[in-house]
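All protein chains but one are shown in place.
The chains carry the letters A, B, C, D and E, assigned in the order they are written, with residues numbered from 1 in each.
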Amino acid sequence: MRPDGRQPDELRPVTITPNVNKHAEGSALIKMGDTHVLCTASVEESVPPFMRDSGEGWVTAEYSMLPRATSTRSRREASQGRLGGRTLEIQRLIGRSLRAVTDLPNLGERTIWLDCDVLQADGGTRCASITGAYVALHLALQHLRQQGLLSAIPLKDAVAAVSVGILRETPQLDLNYGEDSTSDVDMNIVMTGNGNLVEVQGTAEGEPFSQEQLLQLLELGRLGINRLFEAQRAVLAG
Amino acid sequence: MRPDGRQPDELRPVTITPNVNKHAEGSALIKMGDTHVLCTASVEESVPPFMRDSGEGWVTAEYSMLPRATSTRSRREASQGRLGGRTLEIQRLIGRSLRAVTDLPNLGERTIWLDCDVLQADGGTRCASITGAYVALHLALQHLRQQGLLSAIPLKDAVAAVSVGILRETPQLDLNYGEDSTSDVDMNIVMTGNGNLVEVQGTAEGEPFSQEQLLQLLELGRLGINRLFEAQRAVLAG
Amino acid sequence: MRPDGRQPDELRPVTITPNVNKHAEGSALIKMGDTHVLCTASVEESVPPFMRDSGEGWVTAEYSMLPRATSTRSRREASQGRLGGRTLEIQRLIGRSLRAVTDLPNLGERTIWLDCDVLQADGGTRCASITGAYVALHLALQHLRQQGLLSAIPLKDAVAAVSVGILRETPQLDLNYGEDSTSDVDMNIVMTGNGNLVEVQGTAEGEPFSQEQLLQLLELGRLGINRLFEAQRAVLAG
Amino acid sequence: MRPDGRQPDELRPVTITPNVNKHAEGSALIKMGDTHVLCTASVEESVPPFMRDSGEGWVTAEYSMLPRATSTRSRREASQGRLGGRTLEIQRLIGRSLRAVTDLPNLGERTIWLDCDVLQADGGTRCASITGAYVALHLALQHLRQQGLLSAIPLKDAVAAVSVGILRETPQLDLNYGEDSTSDVDMNIVMTGNGNLVEVQGTAEGEPFSQEQLLQLLELGRLGINRLFEAQRAVLAG
Amino acid sequence: MRPDGRQPDELRPVTITPNVNKHAEGSALIKMGDTHVLCTASVEESVPPFMRDSGEGWVTAEYSMLPRATSTRSRREASQGRLGGRTLEIQRLIGRSLRAVTDLPNLGERTIWLDCDVLQADGGTRCASITGAYVALHLALQHLRQQGLLSAIPLKDAVAAVSVGILRETPQLDLNYGEDSTSDVDMNIVMTGNGNLVEVQGTAEGEPFSQEQLLQLLELGRLGINRLFEAQRAVLAG
Partner (left out) sequence: MRPDGRQPDELRPVTITPNVNKHAEGSALIKMGDTHVLCTASVEESVPPFMRDSGEGWVTAEYSMLPRATSTRSRREASQGRLGGRTLEIQRLIGRSLRAVTDLPNLGERTIWLDCDVLQADGGTRCASITGAYVALHLALQHLRQQGLLSAIPLKDAVAAVSVGILRETPQLDLNYGEDSTSDVDMNIVMTGNGNLVEVQGTAEGEPFSQEQLLQLLELGRLGINRLFEAQRAVLAG
């Protein structure tokens, strides 16, 4: 039994609230337990220089934590004058994950900016950002279709992510902050609706891990991500 | 009649929700119409270098807008590597306003950080930040008293703020973004519970204004701020 | 009686020396007591991106203090790699104040840069900058007219500024540094030649102030600014 | 057959030259085909602030590419004034990988800086950096032991890394730049001498990949890394 | 004959006005023709970290040009967020030149900051800065002696500097901007009162120069610097 009473293969309570921002073309507030991330999708009718005249679109992400998202206040990156390595790493991951399911040629020469701002953090913020950003992206693309700017929604599949880890020698699903900071292995899994992998990032925080443990973690992740796909579908069908 | 149906002396609907962040010692989400600001108060058990060994405490503020708080996406200041002049000006104003009502000697050698993050903007964000930050600050000081770290709440008075402006030659209370961007005069008024002024910042955007107009705007501001004091008291009494 | 022997409603000795820089289209060295600011107006035959193709001109200001303008040496902002909040706030104020009296459409698509460099500081540097920058701007526009680039001087009125404050419970005009740093209220007033207000920025450094005190300060400021208009006229008529 | 004539499970020619820098406590120049990385290990007799008084040591890494390491010249990060996201991500990975095999408590309160500078790049620079940095680290620790500062070499195991990928639907070992930029899946594997995993980072550049493919890639990586361990041992035994 | 009517071996008119800043321990405004530099010397009762506990003092310089010191406005380095290479090179030269004549052990553990701010530029600003900074430094050291903080003035000799160049195949003394920008060779010479050299920096802007030309330039520089020593002595004796 885990500190919050969950089974090893149990997600925290998940809620996804769509359309939480009156300005953004798409938006969603995702809560996985005490981790709350506000995701907006903004449409810009141009692409970055390296994509110009390609006829294709672009999807990119930015990620940030409010200073008091964490249990002690963190200094703002804007005040420090630069983005930290962790932030850059996470926003690159979110961007790659969402591009993996977007049909960029059919998006046309426009950019979708996905902003993932963590209002409150309790572990798993990068995974929650990916899962929530997918909903915001889908809503923004629906909006473009409703405006007649797209004839179909240029998405090839759904995408969602979850963290898994080994804690007290047991694989566990969807670690909260307390669990994450004491785990031996921490893995983030990003998967598409058809069960294939977009990203697998496993890190031994303490002891290196065996291939068998890697496979157990992948199974647990698959289980959790399938439940997240259900939550996404419920919102987008609504 | 104003575009949203308000009278010239009518505030937008105001709601203040306390304790919206599980980590912060004090927090409040303030909504003034479509302007939504998340305010947290964080306690740090030390003071900045220029206050060391003074025996007094310090109150400081940081302000930021999420990139899609605005009708078109703004670039993050963290990505640009520096805070803009508008941000620095606003966070200095919020800090001064809250220090004006705090009994710094009785706070003791600790710092209260007030973070005001605009989730959605529709004009008046600096004033909403001051009004909301007061609630977050009050809650954080209550928390310190409940922990036995303070014997009384070191606040000398309440503080709140509102914007007023001259639009189509008429003084108007609590401008939204559409009104603000077309007004001739824009004034921010910060007042304490006893009716005295902490800050008055009036700017002619178009034609310079007369002293008579200044007085009309002050009256209108006083009216609005008194209603904001009621909203603050209702939350803090709750 | 004030430390330097002035009456409460007395300005420090004011001198404005025009054409102190052989390169600039307009320039003035303003001395208000021991506060000395070198103001230059530089003409650039283009406008910033946001004004392009508007057919209008632009006026903008930059402000800086030499490191030993102050009683102890301050670190250069260029060495620190960024402008401080105070500098940004002041240069925005100077720019707004001068734009308020400039007929931007008749200036044509050109920018006037107003550089205000404080050679020696003794309080009131932002107000002296505005008063001196007006002279530099006027001279630069005369220069453009003499060159046949303008048919008339595109200024709608004069503009000048002064600080006022409450010190030992008495309103006082044109505070020097020693007075400013011990005052209870500090107000900067920017006024046009016809007596209307461009900016009013009042701040309670100690106790909040009443509306009655605000009015007393405005009266005192009006008195001082009228004397500054005389000094400007004497120079420009010369 | 691959463009350079290798079999799918064949590494590029590997050479590791130890002690290439007369100042550094440990150093190695690793060449994997046309990828050349100069690795130095520098000993600093203190630890970063967050480790002080822990009694433990620290290992950290920095990574950089010379501007003309690449086929077209890249701009220097020092000239741009900040490290890019890719650089930060890679140096964090190198640091974590080497810490995973270091016995930090027995290192004592000192820091080992591992600098990995890519003199020439042809794919797989981060993996070559890890493999080469292990040799530099080992040599620096030997040096400390020879000086009597350590009684044993505080390493728990060897560590090495290799990239694998799926190209034309076939898993391939040790991709060069041309292969890497056209692969569908790109995976970096960091392994310890006993065959356990320190890091697994797999990314679908094109189509998402199946779990079966993931396992094939892991097998191929294991094969290659075992050969790298031999090369490391040959050098360190020499 | 030169454009301004000078002989090849003639300096521009030189004036040095001491004590132009009421705050600085020493100051001087030096004018060499239309080149005007405000030099202040500020005393700080500590030394930089690398000098701590050495028992010796330190002398350092900073150099800057006001934006409209030049014939067209230059962008402020503070706005650009960093010092340019030319500025860094010049301030390092000024610092070295003044340290060469200062008896650092007898200065004691304090730093003298020499700020050289170019109010108006017409060539030769770095040389004028050195010549003027020497006067400001001497005055600041006199001030310390008068306060009883030093028993003697810790200067070993005077120092001054001048530029020389080859223009239309003729060596010329003290180039103004028009001459400097069209010269073939540009040389800055820094000399002490006893006729020895502190710095010689000669650069071929066009054709490389012969050793014979170098010697002619040195002679011309010596002539000019001797006149500058007279100007310094006249001021310091005054």
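The definition used in the following text is that a residue touches a chain if its C-beta (ideal position, glycine included) is under 8 Å from a C-beta of that chain, and two chains touch if they have at least 3 such contacts.
In this text, all values refer to a predicted model and were calculated from it rather than measured experimentally.
In terms of the touch definition stated at the top, the absent chain reaches D, E within the entire complex.
Residues of chain D in contact with the chain left out of this view: 21-24, 27, 34, 38, 40, 42, 44, 62, 64, 66-73, 76-79, 81-83, 87, 113, 115, 117, 119-120.
Although one chain is not shown, part of chain E still touches it, namely residues 82-85, 88-89, 91-92, 96, 100, 157, 191-192, 194-204, 207-211, 214-215, 218.
Here is the rule we use: only the chains that are shown with their structure count from here on.
Looking at chain C and chain E, not one chain touches each of them.
Counting hops only between chains that touch, chain C reaches chain D in a minimum of 3. Although chain B and chain C share one sequence, what matters here is the overlap of their interface residues, and that overlap exceeds half of the numbers used. Measuring from the averaged C-alpha position of chain A to that of chain E gives a distance of 59 Å.
Taking the mean of the C-alpha atoms as each chain's centre, chain A and chain D sit 28 Å apart. Of all residues in chain A, those that touch two or more other chains are 81-83. Taken pairwise by the contact criterion, the protein chains link up end to end in a single open path, with no chain closing the loop. All chain pairs that touch, listed by label, are A-B, A-D, B-C, C-E.
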